[in-house]
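In this view, the complex is presented without one of its protein chains, the others remaining in place.
Chain nomenclature is as follows: A, B and C, assigned in order of appearance, with residue numbering initiated at 1 for each chain independently.
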Amino acid sequence: MVLREGDLAVVWIDPRRVYLVKLTPGKKLDTDKGSLSFDDVIGKEYGDAIEISKGRAFIMYPYLDYIYDGLHRPSQVLYPKDIGYMIFKSGLRPGSVVVEAGTGSGFLTISLAHFLGESGKVITYDIRDDMQERAKRNVELVGLSDRVVFKKGDVRERIEEENIDSVFLDMPDPWLVAENAYRILKPAGTIVVFVPTVDQVEKTFLSLKKCRFIDIEAVELLLREYQVKENATRPRSIGVTHTGYVITGRKSIKGSSEISE
Amino acid sequence: MVLREGDLAVVWIDPRRVYLVKLTPGKKLDTDKGSLSFDDVIGKEYGDAIEISKGRAFIMYPYLDYIYDGLHRPSQVLYPKDIGYMIFKSGLRPGSVVVEAGTGSGFLTISLAHFLGESGKVITYDIRDDMQERAKRNVELVGLSDRVVFKKGDVRERIEEENIDSVFLDMPDPWLVAENAYRILKPAGTIVVFVPTVDQVEKTFLSLKKCRFIDIEAVELLLREYQVKENATRPRSIGVTHTGYVITGRKSIKGSSEISE
Amino acid sequence: MVLREGDLAVVWIDPRRVYLVKLTPGKKLDTDKGSLSFDDVIGKEYGDAIEISKGRAFIMYPYLDYIYDGLHRPSQVLYPKDIGYMIFKSGLRPGSVVVEAGTGSGFLTISLAHFLGESGKVITYDIRDDMQERAKRNVELVGLSDRVVFKKGDVRERIEEENIDSVFLDMPDPWLVAENAYRILKPAGTIVVFVPTVDQVEKTFLSLKKCRFIDIEAVELLLREYQVKENATRPRSIGVTHTGYVITGRKSIKGSSEISE
Partner (left out) sequence: MVLREGDLAVVWIDPRRVYLVKLTPGKKLDTDKGSLSFDDVIGKEYGDAIEISKGRAFIMYPYLDYIYDGLHRPSQVLYPKDIGYMIFKSGLRPGSVVVEAGTGSGFLTISLAHFLGESGKVITYDIRDDMQERAKRNVELVGLSDRVVFKKGDVRERIEEENIDSVFLDMPDPWLVAENAYRILKPAGTIVVFVPTVDQVEKTFLSLKKCRFIDIEAVELLLREYQVKENATRPRSIGVTHTGYVITGRKSIKGSSEISE
């Protein structure tokens, strides 16, 4: 596939130098390893590389993890490790229709839209206009606007949708949404919640239990990166030691006053 | 959606009693918590529940994690936590065409087929006929046969496909496939490898580096399950402490003799 | 050192067969790997080995970790990994005088007594007579009775000692002891608390802060065991995933209303 004006690409120089760019003619990317003119990139294909003054710039496909690295995300706590697990557990698949709150930087929105495809839909709520504006630009940048509906609103008070496949919550007090999430989910639908503290885990878990969700689980995912060298492989010395916890549950239309665990 | 004869369902009684069943009229499921006649299930919908002698049987949608619990998997080491991450990193999306080896019990095959949808395809190789027979039955059971091509063959020697989006390897000596994987991947395509030992991590990582893959990463995912009780939340005491490592890389058509990390 | 009648020894057959025994003449140890007569052990030295019907019985010195394996401990949650860290942080050294509550099975008591030597002292409190009786027998068995004072009493209400080097708490509600611990510690003395849940961590940490302790830390130690084989080394698959948390603080005679962290 030949890259054309306006295409999205990732310039990968090394793991610490990853740039998400729109190929605008006449523009260029400046880095401490050298400059890259986008005119030189247009006409190439993903996977190709261009020599720059102090190294090599690889032109890569805008994979989700590069988008994660490339987006401006002041509020981001959700990491790829967490999102991969959340999507796996949610049951999401091509064609799914899901509700998300809050929108935040839009990275979870983009990930959901990626996996549910052209026939699916993400309805994403946020109480803050300014946040959604930035998320909207991010979603547009990656070309997934057709799959996303942005709504300003407080999901603790009201969610308009019904018969939804999954609900994703990344917000400070998700336990206040348990009842509304239960109502809009279709039977056997999945709720997926991400929170950073243990107190939030407890409140969320117990509120899901009260609201007739079953199969409720709370887990934490730790990612260890390895530094590989011949006969000297070991985990990296310094890194991320905590992002948050994932709580999942599924809607039972009858519920159970006595869930055994 | 009303459940009909022949449908696949999950009977969920508690986290340790999860059964994947085909709703055959006249048959029943026997557990230590009581019996469930499938005739009683037919006509219900996912999310409903039926009283059994010592509890309640929830009729659930066959989500991937229930399939994982329900499949017969003597050789399985890949866990949902690993698969979620592998799929996220791979770039897989609706319509992707991927190659997998070895087929094993078919659980990774099923997960890939789930996410790449009706327009995608998994070509899965195994050197053992008997393994593939069982995997074939598992894939049929979950209704995804249209998306999967089973091939008997040794990917270390030959892979017939070309221009593939991603290659997934879960086999003892993946480093012997690095060259073939590179050849069949389209530019910027992703290789994703799962191995249980550190020596395999090292050999795989270094072989990918030699074969002009870039952005090579080796990680380990640890999942901690939490036991939630009011004012007494804590991680579970005993559990899985290791499954394996995930190595990923992306094809550069030029490669680099000096990849900085 | 030649082993004599009445000496304490460990019979180590393999990591799952570790026996703490008193060398009583005429007695023997029966295991599924064979029988060992103590008459054959008397006269040998630590480090020696004796053939038994299905293997080899190593006669080992009663190290703390063997005592841990060998003691009857129905209530035990403290593991060697936790105790090693607790003792390191406490500042304990030969000659220290420390207070402990509750006594439990006496394993922490024994560990403390081991490290503070003949010139040190552990005063250990428990509210239950029956627990202390068993702990007393355990301490006697390992020959450390001279270093331990057993007291029945509720440390939440009253601790008689003063000018103590360190206080160790392994009990359900240690935050109720913060004030008393502060009072009996000498200036700059250390408090060390072990609790299994996050709620207890929070309550303990905040109570220490209120009681003018400084340098308060809460940590969790995870121990991963490795299975070593040539070119196939990896962590063990199943194991302990949680024991508890360690909270430490030090007594400041002035305290601080605003401790920065």
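As a convention for this text, contacts are C-beta pairs under 8 Å (C-beta built on N, C-alpha and C of every residue); 3 or more make two chains touch, one makes a residue touch a chain.
As the structure is a computational prediction, the values presented were derived from the model and not from experiment.
Undergrad: Name every residue on chain C in touch with the hidden partner chain.
TA: Given the touch definition above, chain C has residues 12, 14-15, 45-49, 55-56, 58-61, 63-65, 80-81, 83-89, 91, 93-95, 111, 114-119, 186-190, 198, 201-202, 205-206, 214-228, 230-231, 233, 235, 245, 250-256, 259-261 touching the missing chain.
Undergrad: Using the document's contact rule, name the residues of chain A that touch the chain not shown here.
TA: 196-199, 224-225, 231-244
One rule holds for everything that comes next: only the chains that are shown with their structure count from here on.
Undergrad: When the centre of a chain is set as the mean of its C-alpha atoms, what distance in Å lies between chain B and chain C?
TA: 43
Undergrad: What's the distance between the Cα centroids of chain A and chain B, rounded to whole Å?
TA: 21
Undergrad: Could you check chain B for residues that touch two or more other chains and list them?
TA: If we look for residues of chain B contacting two or more partner chains, we find 198, 224-225, 231, 233, 235.
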